[in-house]
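The structure is given below, and queries will be raised subsequently.
Omission of a single protein chain aside, the complex is shown with its protein chains in their original locations.
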């Protein structure tokens, strides 16, 4: 994995970026526009120079364009922006004999989708998405859910073909887990693939607030096409926290990083309420699995429509050097007149 | 087919359900919350105990959770709920020589999507969806449409590759059928598959109100993969009648019932205006046909995105015993804080 400094320097190497940012009059306009617009675009502030006694003037077309561009540039320049909290961190199990034990505590927290932009979240282990569980087909696992939320909850293992009693649907397969209670799921992992775990109680609210995570099951006998040097999970959401990848909005989204010549596997998972057609620039994606099941014949695309509840696995041959925009192609989920926001990241092939 | 009593008892066998339902204070809160919220969630009322002179008290976190859970439980417990009217009933033809004659009368009626929740509907033969027409490739059929609606209408046979004159598009292939008039379609059934019939006049309104039904064409030479013990048509709609499967909202939706080891064929049909990614718990679906045409290679999933106008045929190997949630994964179409509603049913493998 490349560290943050490398990523930042890759971004900074964009040619002559600083040439485009004018100061004085232009940035006064930019600052004024941002102040007037408040938080509308969720774009970071452009640098503002002090000009307290400047005479009032109507901006020219060029000045207005420069002011808009400065906001756009500021967003790009800030990427990848720091923010508090990181979701989808790999959770190491505690072994109980041959059983892998994972403890998940559901709690109400404040979560930064962007530095300075805190939202109320329901989080597993204080992460949005919850920590990543990664096991092998046939593993014996135990999930211990402690509910510290102000309401009942349960966990449904979306995609796993479990015995009915472990399916996590209140009043059908189990009682809801009340505030303060602990509930234990235990099973042998049945089927490989990119799956998810999430609440199945008051779920339109709870999943929107963060009660979700990746449950990756590695196959006992992987197919050759599955081989990848980099394995990236990308969970899409669009509810109470805005448009996010792995709990963050651009420019606080995490870049996907690979070396030239590497194979990258992306596991798209949609935990939102809307479709998101994900578009990668510069290289195509080869679709190898749907909901964890291999496609009978892999197929290529550059824009893959991910519907709520779906998971799609793709392979990218990272054979085109550069920093490539990677975003939802419902453009309103990715860009406003204040610049890019929401469902935008970059694939950096270095 | 399993009868209603069996289904109900399968549901009632959920362990210790009654343990979760508290009475007194809790159910007062539940009742109060329901009263305050009116019909918002379309969830059935939880049982309310009389407590006329109880002192005012702020509910604790646990009491509030119990109150919410009681509403959720009441919905599950009511499933499958009775309601007046059943759509998609197989329509037996009258034979005129070798021609199968189907009579469809379009009428404005009141329709229950849920007991006590009546909506204005445009219905064929007083059913929403209209009666199911099921024929064989090469059959000679006559459809006699009698229009008793307050406006003109026509029938388009969506998916059938008919001669142009039978295509049912007003002012292109025929005049609109005026109120009081009768119009006859007649053709040899050209292509097999899961098709639909619906209005093609003022259609955004008329189809939303119920002018739709399944037109299933069985092939002369079925493929082995098509063999199924249970054949279930599931028509999705999302217009004037709310979120429905076959004209009903949860808990009045019909369960899908199969015996352990049986093969189930589901024919999804979307007559609405929105996508609905259908998610089945516990078992995957093998996709065998799109719009009535075989897929070149069947493929597996657990969440299948159904767009307006599309039909998808899937096979489920019912090898996992239990009652399995089966719902649209746009969670706002399936659950509110009052419990499940709308596009929810269950696959019961007994």
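By letter and in written order, the chains are A and B; residue numbering begins at 1 in each of them.
As a working rule, a contact is a pair of C-beta atoms (placed from the backbone, for glycine too) under 8 Å apart; a residue touches a chain by one contact, two chains touch by 3 or more.
Just so you know, these numbers come straight off a predicted model, no measurement behind them.
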Full-complex contact with the absent chain, from A:93, A:163 or A:322:
A:322
From the list A:107, A:136, A:259 or A:281, which touches the chain that is not on show?
A:281
Where the unshown chain meets chain A, residue by residue
11, 14, 16-17, 19-20, 61-62, 64-66, 68-69, 72-73, 76-77, 275, 277, 279, 281-284, 297-303, 305, 320-325, 329-332, 334-337, 346
Chain not shown, touching residues in chain B
150-152, 156, 158-159, 161-165, 167, 169-173, 175-176, 178-180, 191, 200-205, 207-208, 273-275, 290-293, 295-297, 305, 307-311
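The criterion applied here is as follows: only the chains that are shown with their structure count from here on.
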Report the inter-chain centroid distance for chain A and chain B in whole angstrom, where each centroid is the mean of the CA atoms.
34
